[in-house]
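Here the complex is missing a single protein chain, while all its other protein chains stay put.
What follows is chain A.
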Amino acid sequence: MSNVHNPLLLAEVVLVVANYVNPKEAATPSRVCRTWYTVFRPLVWQTCDISDDRLRPGGKPLGQRRPRPKDMVKNAHNIRELICNGSSFSNFEITCSRLKTLRSHNVIYASRPQWWSQLTQLLVQNDQLETVDFDGTREASTLKFWEALVSRPALKYVRMNSVNMSAEHFAIFWNGCRGLRRMELYDINVPCTSEFIEEQLETLPGLEAITISHLAATALLRLCPGLRLFRWQNYDMGGNGQLQMLAFLLERQHFPHLESLQVTRVEDLELATCLGAMDRVKELVIEGSPLGLQSFDALERNFAKLQRISLEYVFPIPSKRILVLLESCPLLKYIRAPKLKASAIVLGKPWVCQDLEEFRVSILVGVSGKTTIRRGSQAVFERLSKLTRLTHLDIGFHYMQDDNSDSDDSDDSDGDILACQGLDLTLESGFSQLSTLKNLEELDFSYTVQDMSAEDVKWIRDNLKKLQVVKGICNRHGEYRDQPQN
């Protein structure tokens, strides 16, 4: 027998164990013993959220605790990502100096007189910052703030929202960000003209991704020849001619690296022109407008390269058009679309997207009786079972609307769309075919009506071992499961 002593008392071994523990779960192991405390403590404090604003998007759940201020000071050197908001500055003494990520939010257009000087102070203290994500206030930003921001030597990603700044400040920001890779500008008010942009702003060859919601997109894009991703996010009701100008630009200036386009509320022709002018389209995200015929045709040339497509709040769009994507895009990894009819799937060709990782499309099965639903579900499961790399399967009815988008389908015997059922997730309907989905982590069937038995649920637990999140109601008796489960 060799010397038996406990490897889990050796810091170097516990360190390797800690590598495989989610930082969010590091608090409990840190309480085991002194060695574990030393090893796990930095992990616990790696990401620290001291905000209390529950209204901000993605705000944390009610009752989420914040650290005690004195503990935060004690552990400031461990914090790499800090999430804070306006009131955090008065409740905490923020002595962090090794931050890589700073997220500082506000209720939009709140009045916070100290905000800019407090943020500036925080920036100046932290010269390893790579990501800065912040909201503005009603008060205008200050020169000192922008100078502090652009002097962060490792800065790679800036996201800003609702900021009032002068043209001069914008020039300091834009011209100062030499190493920036990604920029997101939401709701930025800058009084400047295209001429100003052309004359005062420099080219940023290193910028790979930009999101714009209000600024003069075209003029800025001319300065980003290395762009890989362009995101246009504008929810103005009146529509906008911005994408028309973008299309104009893309036809005249070559963007050799541009491969990802994300847009909201655009006209078919504008989008089609943009797609046509791109060397390749690997990713397309559309929100709030249809994927019209011309855009679809322009996209068709890129089927061989398309990896990600997301069509959200996009009506109308016939099942067949979505189906074609599954049947024609071998590199597809991610698809989100409103809905697909089982009947169309059954009549369609085999799917070529073998490497698909995320499938997020509501699937409608006809209403005319249990047999149809079983058969329809059976056929769909057969198709889905071939997607062995799937990690996320979402067939919930998140956004159902009767839109007659499938009225041009030849097979329209399913009748009133609103009465359609979702897939029947029972063993009787062939659900067990999905045993091939060994990598499935998320299963979402929210808002579909299910009648699963205990046996069906047990099958899921026994066969889909990597499943962590299940969402949906299993049967009429209201067994509701929405949980990260081990």
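Simple rule for what comes next: contacts are C-beta pairs under 8 Å (C-beta built on N, C-alpha and C of every residue); 3 or more make two chains touch, one makes a residue touch a chain; residues count from 1.
In this section, contacts and distances are computed from a predicted model.
From the set "E3 ubiquitin ligase complex SCF subunit", "SERTA domain-containing protein 1", "ApoA-I-binding protein 2" or "Vacuolar protein-sorting-associated protein 36", the protein name that UniProt assigns to the chain left out of the figure is "E3 ubiquitin ligase complex SCF subunit". Contact with the chain that does not appear here is found for just one residue of A:8, A:154, A:304 or A:454, A:8. In the full complex, chain A contacts the hidden chain through residues 1-10, 12-13, 16-34, 36-37, 41, 44-45, 65-68, 71, 74-75, 486.
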